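Heads up, one of the protein chains got dropped from this complex, but the rest are sitting where they should.
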């Protein structure tokens, strides 16, 4: 069976450094955890998904070529099942958020500057648009168009569902980060700033650490 | 509500905003006298007292409009707040509720003088009842939990369910029951209903 | 969002354990890295999921991890009893690894029953501690807390209740801070 530990070019990392398949798998696991626990839709890790699917495909071809009864086949198939679970569960979690917050994620995509990376993959975006049209059409045909003229529109101020960024999450600190503003100044108390030390585990509201999740300085657990 | 998650489509939110509030009309409202079942005039007269659902009260009493003046429902007034301060754990919040916290939070938008006290009371009540809810949801692994949740308001019941969920999932794992791949819940329920219908008709 | 304990276990199955194989095999090149080579009676490190697979095919004996030892665990239990805070566990997945080895390889673990009891005691001790700290936490006015040394399975069991309670409390606390609110439309 072919050696699959050869270095892979990873286009996602800014420094352009290359990662091994094992490292990409580790990244996939982190992305899965973050997506599972973050209330908001995070940036799609398309390169990681594609890279792992590619690895699975190659491995499946190797398996097909393997001799009947090769005892390694079972092990490789198990590993493929495990990786496919990560990918499926990751994309499924994202799909659930896209369905729930469709208008919100489309709004954000629209407001995105050309230099910013999109949250969704092109295919997720297509899905979101079709899903949103299907839903709006449903409202229109069964209800809105039978209503008085001044009530026929959906008022986004009320109807757009947004994730609750103030929900609590558990995290582990990956990099020392000083001066995280966790509470805005209020009438009764001053602002609260904390330092995060590598290895610490915290329970905290998502909002103050949202950018740290995207940057990888903390990971949700 | 100040939480950023919008709940326009929420069944619970719609039902909780139907709770009624004592209102007093400040102006005459023409041709809607029939809303007051205790009188047979064509118009609602000023000073008429009516209990209106929250969704209506909030449209008629706000910073821009003063068509009605609202009063707090009695379960949020000082008398009840004192009872809650004394021992929140013995109070049947479901009887006062059933959406005691959610409805109470809604009421804050009327900006009455006692608003800050109500807000404080809601928070303190929740904090002091929490331990009991946590212990009940963690220790009890009974099939029937109606007893334990009878005096909890809807928000607390939801929390209780979360506690049970964590425990039940863990116990399913511990006994290795989670290893078994299961028929999906909807399919099972669908079959049960179908069987029930067949038995009825046979 | 929540997670099933089976998913926490899934993560735990990545942990490396030592097995003693009864077969010959060159290195296996997995996507996650290379494993082996395997020679009869020579201990080799493999991920737990693979160890369990080999064990079920009667191709190896699993060596219990070093910490899975009655004396060592009694010490851990004593420390957990004495210390007010959570102590560091010898493995971040002590509960899941014990479960899996007890189920699939009980004959490979000396004094398995005692170990099972000790692990359960430690779990219970830590859970009682967790509940008291949750109680202190929610009664205080702090809005975040450090939970060092808590393992993923412990976090996951407390998660549904704790996060919901804090979410609800955050809402009620915001009520008291804003006091006067925007007029609703």
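Here the chain labels run A, B and C in written order, and each chain numbers its own residues starting at 1.
As a working rule, a contact is a pair of C-beta atoms (placed from the backbone, for glycine too) under 8 Å apart; a residue touches a chain by one contact, two chains touch by 3 or more.
Here, contacts and distances are computed from a predicted model.
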item	value
"Ribosomal RNA-processing protein 42", "General transcription and DNA repair factor IIH subunit TFB4", "Exosome complex component CSL4" or "DNA replication complex GINS protein PSF1" - which is the UniProt name of the missing chain	"DNA replication complex GINS protein PSF1"
Contacts of the hidden chain among displayed chains	A, B, C
Which residue of A:61, A:130, A:176 or A:191 touches the chain not shown here	A:130
Hidden-chain contact residue, picked from the options B:15, B:90 or B:150	B:15
Residue numbers in subunit A that touch the chain omitted from display	49-50, 53-54, 57, 74, 77-78, 81-82, 84-85, 87-89, 91-92, 95, 99, 123-124, 126-127, 130-131, 134-135, 138-139, 141-143, 146-148, 150-151, 154, 158-159
Contact set of subunit C toward the excluded chain (per top definition)	4, 6-7, 9-10, 53, 56
Residues in subunit B touching the chain absent from view	8-11, 14-15, 18, 27-32, 35, 52-53, 55-56, 59-60, 65, 67, 176, 178-191, 193-194
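As a convention for this text, only the chains that are shown with their structure count from here on.
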item	value
Geometric centre distance via CA averages, subunit B-subunit A, whole Å	33
Distance between chain centroids, defined by C-alpha means - subunit A, subunit C (Å)	24
Centre-of-Cα separation between subunit C and subunit B, whole angstrom	37
Junction residues of subunit B - those touching two or more other chains	3
Residue list for subunit A, restricted to those that touch at least two other chains	158, 164, 166
Contact set on subunit B toward subunit A in their complex	3-6, 8-9
Residue ranges of subunit A in contact with subunit C within the complex	1-5, 20-22, 25, 29, 36-39, 52, 55-56, 59, 71-72, 74-76, 78-80, 82-83, 85, 89, 93, 157-158, 164, 166-170, 182-183, 186-188, 192, 194, 199-205, 221
Contact set on subunit C toward subunit A in their complex	1, 3, 7, 10-11, 13, 23, 25, 28-34, 49-50, 53, 57, 59, 143-150, 152, 155, 159, 162-163, 166-167, 170, 174, 177, 185
